[in-house]
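Please read through the structure below; I'll follow up with questions.
The complex appears here without one of its protein chains, the remainder shown in place.
Letters A and B mark the chains in the order given here, with residues in each chain numbered from 1 onward.
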Amino acid sequence: MSASHAPGTTPAYFIPAPSSWPIKGSFALFCMAIGAATWFNDLPPGYWLVIFGFAMLVYMLFGWFGTVIGESESGQYSHKVDVSFRWSMSWFIFSEVMFFAAFFGALFYARNIALPWLSDLDNKLLWPDFAGQWPTAGPEAFDKFGKMSPFPIPAINTLLLLTSGVTLTIAHHALKDNKRGVLLLFMILTIALGALFLCLQAYEYHEAYTELGLKLTSGIYGSTFFLLTGFHGFHVTIGAIMLTVIAFRCAKGHFTPDHHFAFEAAAWYWHFVDVVWLGLFIVVYWL
Amino acid sequence: MSAVLPGHAHDDHADAHGHDDHHHGPPAGFMRWVTTTNHKDIGTLYLWFSFAMFLTGGMLALTIRAELFKPGLQIVNPEFFNQLTTMHGIIMVFGAIMPAFVGFANWQIPLMIGAPDMAFARMNNWSFWLLVPAASLLIISFFVPGGATAAGWTMYAPLSSQMGIGQDLAIFALHIMGASSIMGSINIITTILNMRAPGMTLMKMPMFCWTWLITSYMLIAVMPVLAGAITMTLTDRHFGTSFFNAAGGGDPVMYQHIFWFFGHPEVYIMILPAFGIVSQIIPAFARKPLFGYASMVYATSSIAILSFIVWAHHMFTTGMPAAGQLFFMYATMLIAVPTGVKVFNWIATMWKGSMTFETPMLFAIGFIFVFTMGGFTGLILAVTPIDIQLQDTYYVVAHFHYVLVAGSLFAMFAGVYYWLPKWTGHMYDEFLGKLHFWCSVVFFNLTFFPMHFLGLAGMPRRIPDYAAQFADFNAVASIGAFCFGLSQLIFLAAVIKCVKGGPKAADKPWEGAEGLEWTVPSPAPYHTFETPPQVK
Partner (left out) sequence: MAVSTHLRKLAAQLGMAAGAAACGASAYAADMVGGPAELQLNLQRPVTDIADQIFDLHTGMLIVCLLIFIAVFAAMFYSIFAHRKDKGHKAATFHESTTVEIAWTLIPMIIVIGMAGFATRTVIAMKDTSNADLTIKATGYQWKWGYDYIKGEGEGISFYSNLSTPRAQIEGKAERGVNYMLEVDNEVVVPVNKKIRILTTADDVIHAWMIPAFGVKQDAIPGFVRDTWFKSKETGIFRGQCAELCGKEHGFMPIVVHVMSDADYTKWVADKKKEIASKQEDPNKVWTQPDLAARGKTVYENNCAACHKSDGKGTPPAFPPLDGSKTVLGPMDNQVAVELNGRPGTAMAAMGKTLSDTDIAAVVTYTRGAWSNKAAVALVQPSDIKAARAWDAAKVTALVAKPQ
């Protein structure tokens, strides 16, 4: 640290003190990487190292965000810091958009470019009986499976997420009007909707495996379906955790009507998750 | 190691601290570097880290060159040879070049725009300290069963599916390095957009800041895409998905599309900051303002935008339809136009200047000269029919070492010599610097120029043994490589000597230099611009 400013004044821009959270996070990720790599290859030490690393990561996140919250609540963040947070959150979300873009791109490519090729005249040489109909598990597929239908669960899920966007906005307005009761109520409602979404999604996966015979291993259709919806579900989980933390902070009396970027950041993230779902609903389930 | 790190002996301000228990000075010794939130400390860490990686990657390259010195298999077996080329590429690209530029950004951007530090100083620390576990994973992978991944730095499926645990370690290392890059980029964008000193409008900003701003956008756009591609590789390897497996309806070529959507912008990520550094140095030593500042900004942006629509020029031989080949050929060739604008502007800056040729200027001129040769071979490769003849031959290897070594690396050498006085407070040894320069250019060309001939004659890349007719040029290249490698020890010596002592550097050691960084003392105090300067 630390921008040395005269005692008693606010620094022009807050510079944090030296911190050991980052190195702890790095160590955690290192353990997780080694753990996962050995685990996937049936080598020691394997999954317990992943668990250890993950626990360490959670500890780090708690500590780090705890520090940030402390700094924020003690008024060290000037308006300029707030603006920095806004820029950073926007670009972070943009990077997430690009991550999903890779998977959407894969789906587009597999369906509209690779599939027609696999079933064209020349490729009859290799795959004489492949018709090339979407959905497909590829020319060597043995097991039969059914296509995911947009109704009823995905449609209900769409509704749930859209509603949660509305409830979150209501909560935001309540925060701005300093109506704590309404704020808390709608926060809880939002999180509940998110949780319900996840439950339905889990149920849908269960159905896919047991009733439809659709698995992660069901060729390209299974791959794209489960990875797209799976990563989305993972992001919903993260968003819900963020909202939960924010809800707790609201309950503790954090935030003021005009200084609550953490709330807004979580809300932006939630809306982003929402938009990704709309894309999924159309591209994965409908078309 | 800390003995040779630029010490901040002037680690003043201690008196101003202590009014609250958060406000003590940085911890001493090792912990200072582990926990630091100071952009200068972090910049230093980045630079030393990347140099260590450069030596590591260089050692791998020398082993490759030793094996290729003459036909036949003598030093390494083919499996290990492939591991060497793969890890050489990965380590140089992700371990040496990219972090080095982030190191420059850390040191210079706050100094250049008059900011007290980076916008997110603590996250900045994490960006750096993520690199260390990632690099460790890569190094460890040499020692695991089956060894490091040998699928090429491009890690094409389905070869990558055949690899052992080394592939998984590389995947996780890239995930972590990607996270580091994204955090670093967010930090840089936010710093530049939000923390400029009053009066420093975007169009008054030093060129280096502009190039990094644009580079950051590119990083944020493409690193997640790489993460997606290698995640698919990972699930194909271990969880039975079929993204890149035709039998399951996937397509190995799809991997290449996703990879190169990242990969092509990536090569500009490795050159734009180099353009920035050179754009600082040429005006300083020509004692004349940068010619065509605005058009430089537009040219940089055009390169960035075009770089997103040219990726399939790496895939002309995969058998895409003619329309695709034509589109990607035309788009690729267009990039020569904004790049040319940059070259012309640099030369116009030199024109009718009052030039002197200290080491930074020598490297900057060397950069323009040799990089342009690499650019022209790039243009030749962009012509689809010629590329089909030359794809995956040593011609390509020659092309990209011209742009990466004589491009990115030379620009970084230029930058190091240019800013070392500011970083250490001492002048470097001009004789060593010049010696480093002349050895580097000569041996660089000795190493890589013959590779053009090898490629034209049809020698494929990534092979441990070759037809005896290729022997002579390979021998020349290998000799050049060893000399080039040794020349880099001169650089190490020059830097260490400068860190340890030397003539005291003035605040502004270069007569023609401009910018806020030269208004602070040399070495730059631990904290600078705590109250923002006013820029007119």
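Everything below uses one rule, namely that a contact is a pair of C-beta atoms (placed from the backbone, for glycine too) under 8 Å apart; a residue touches a chain by one contact, two chains touch by 3 or more.
On a predicted model such as this, the values are computed, not experimentally measured, just so you know.
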item: Which of B:Ser50, B:Asn125, B:Ser141 or B:Ser161 contacts the chain that the document leaves out; value: B:Ser161
item: Touching residue (missing chain; options B:Met205, B:Val222 or B:Val253); value: B:Val253
item: Hidden partner chain, touching residue among B:Leu379, B:Leu446 or B:Ile479; value: B:Leu379
item: Touching residues on chain A - with respect to the absent chain; value: 117-118, 122-123, 125-127, 139, 142
item: Hidden partner interface residues of chain B, rising order; value: 70-74, 77-79, 82, 145-147, 150-152, 156, 158-159, 161-162, 164, 237, 245-247, 251-253, 286-295, 317-319, 321-322, 325-326, 329-330, 333-334, 336-338, 340-341, 343-344, 347-357, 365, 368-369, 372-373, 376, 379-380, 383-386, 388-389, 391-393, 453, 456-460, 462-473, 512
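The definition used in the following text is that only the chains that are shown with their structure count from here on.
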item: Chain centre separation in whole Å, for chain B relative to chain A (CA means); value: 31
item: Contacting residues of chain B [partner chain A, same complex]; value: 13, 16-17, 19-20, 22-24, 26-27, 31-32, 34-37, 115-117, 119-123, 125-126, 129-130, 132-133, 136-137, 140, 144-145, 164-165, 168-169, 172-173, 175-176, 182, 185-187, 189-190, 193-195, 220-225, 227-229, 231-232, 235-243, 245-251, 253-254, 257-258, 261, 527, 530-532
item: Complex contact set, residues of chain A against chain B; value: 1-8, 11-13, 15-23, 25-27, 29-30, 33-34, 36-38, 40-41, 43, 64, 80, 83-84, 87-88, 91-92, 94-96, 98-99, 101-103, 105-106, 109-110, 113-115, 117-118, 136-141, 215-217, 219-224, 226-227
